[in-house]
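Following this message is one structure expressed as structure tokens.
A single protein chain has been omitted from the complex, and every remaining protein chain is retained in its original position.
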Amino acid sequence: MAINWFKYSAPTTFYGLAGKLIPWFAISSAILFVVGLYIGFAVAPADYQQGEFYRIIFIHVPSSILSMFLYLVMAGYAALGLIFNTRLSAMMATAIAPTGALFAFISLWTGALWGKPMWGAWWVWDARLTSELILLFLYLGFIALHASIDDPRRADRASALLAIVGSVNVPIIYFSVKWWNTLHQGSTIKFSGTSMHVAMQQAMFITLAACWLYAIAVVLARVRSIILERERNTTWITELPEVRS
Amino acid sequence: MLEVSNLACSRGDHRLFSGLNFALHPGQIMQVQGANGSGKTSLLRMLCGFMMPDEGTINWCGGNTRDLEEDYYAEVLYLGHLNAIKDELSALENLLISAGLSGVELDEKEALVALRRMGLRGRERLPTKVLSQGQRRRVALARLLVSDARLWILDEPLTALDVGAVALIQELMAEHLARQGMVIFTTHQPLQVDGVEMRSLSLS
Partner (left out) sequence: MMVATGMKKSSMLDLLVLVIRRDLVLAMRRRADVLTTLIFFVMVVSLFPLGVGPEMNMLRKMAAGVLWVAALLSSMLSLGRLFSADYLDGTLEQMMLAPQSLSMLVLGKMAAHWMVSGLPLVLMAPVLGLQFDMPVQALGVLIIGLLLGTPVLSMVGAIGAALTLGLRGGGVLLSLLVLPLCIPVLIFGTGAVEAVSTGLSAVSHLSLLGALLVFALVFTPWVTAQALRISME
């Protein structure tokens, strides 16, 4: 079965495809959120050390994972866009950035909420939290650079290069921050249970999947509006039913 | 020789030109014509590799200029709206450096000869910030004398020049063409080169 993937790399066809896919991703994400959070907050038992506080990990961990993962996906799309000069890849990278930044922010916020009962301080210079903060800075840099260049092609290419440089730097930053943290014997967030309860695992995986699907749905929706904006002068846009009305 | 096929360029949403084809052979000169904003400068900047064409290719001696890169750049002399001259440096220093950047090692005597031919005698060692607009343009144009590039790409070379300097530029172009060089340029002033047919390319 040969699928012509390049057909979908054209904004024209992708616009329609994305429109059809968004409801599926959005609905399944919502269902999984409800199920995952129900298991996480109602079914899973309290942790023997951290009591009820630990339950914030069902939001904290998925958003941390996704914020890092999305940066790599963003850099990947950026690289594709630079190498093959495909417009859609650059649009995808641009569309992913705000969602990635949002997840990084949620991860920091929930990390702080978790830190208060754990260490009595809203912010501890834990290696992972610090890396997450730097990741947020990298996202903000990408968004700011893209926003301050008027010419869309230059904006795409310049921010793509920045994303690639950033993704090369992320492991170095993470390693150096970890090194710095152990040197200063800072606190490290560790989940106590080596044997995680099955319900905890389930809740974690389900919320992770929900966040993932949410990210896909939101990114697709954002790509659609970017396509509309960039291609506003083409005939196929003006012939769209939602534009004509 | 320079071959351009099916070239297209747009600025933002606006398509400047498309389907542009031409070839420039050794000893030929071509003037790019068109109203303001018709894409003359964009075309020249594309030929220099500063801008990527939306469509089409630019070939030099059979190879795509995108792949040739430095081998092609070594053959090109570009003079744009900006003079590429540093106010803090003297005319002589400016010429030595710009020649150096284009890969030509020049000694001071050669540079002085070139500057004097451009009518800058006595001003060679003054900082260029005290020179007039036309004199600064002459310093930039002195590069034409010390370059061994085969393709000259000149964007409005005559701006700010007086009658004498215009005649000198025409003379330099004629010499360059006689050496089997190529010239592509834009101008809003009349310019003739003796003994050579002037080709023209209209952008509309």
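So that you can tell them apart, the chains are marked A and B in the order they are listed, and the count of residues begins at 1 in each.
Following the convention adopted for this analysis, a residue touches a chain if its C-beta (ideal position, glycine included) is under 8 Å from a C-beta of that chain, and two chains touch if they have at least 3 such contacts.
Treat the numbers as computed from the prediction; the structure is a model and nothing was measured.
Considering A:L17, A:L113 or A:L140, the position touching the chain not shown turns out to be A:L140 (whole complex). The residue touching the chain not shown here, chosen from B:A91, B:V146, B:L161 or B:L177, is B:V146.
Contact with the undisplayed chain is limited, among A:V177, A:L208 or A:I237, to A:V177. Where chain A meets the chain that is not shown, the touching residues are 134, 137-138, 140-141, 144-145, 148-149, 151, 153-154, 157-158, 161-162, 165-166, 168-169, 172-173, 175-177, 179-180, 183. Residues 48-52, 69-71, 73-74, 76-78, 80-86, 88-89, 93, 97-98, 100-106, 110, 113-114, 117, 145-148, 175, 179 of chain B touch the missing chain (whole complex, contact as defined above).
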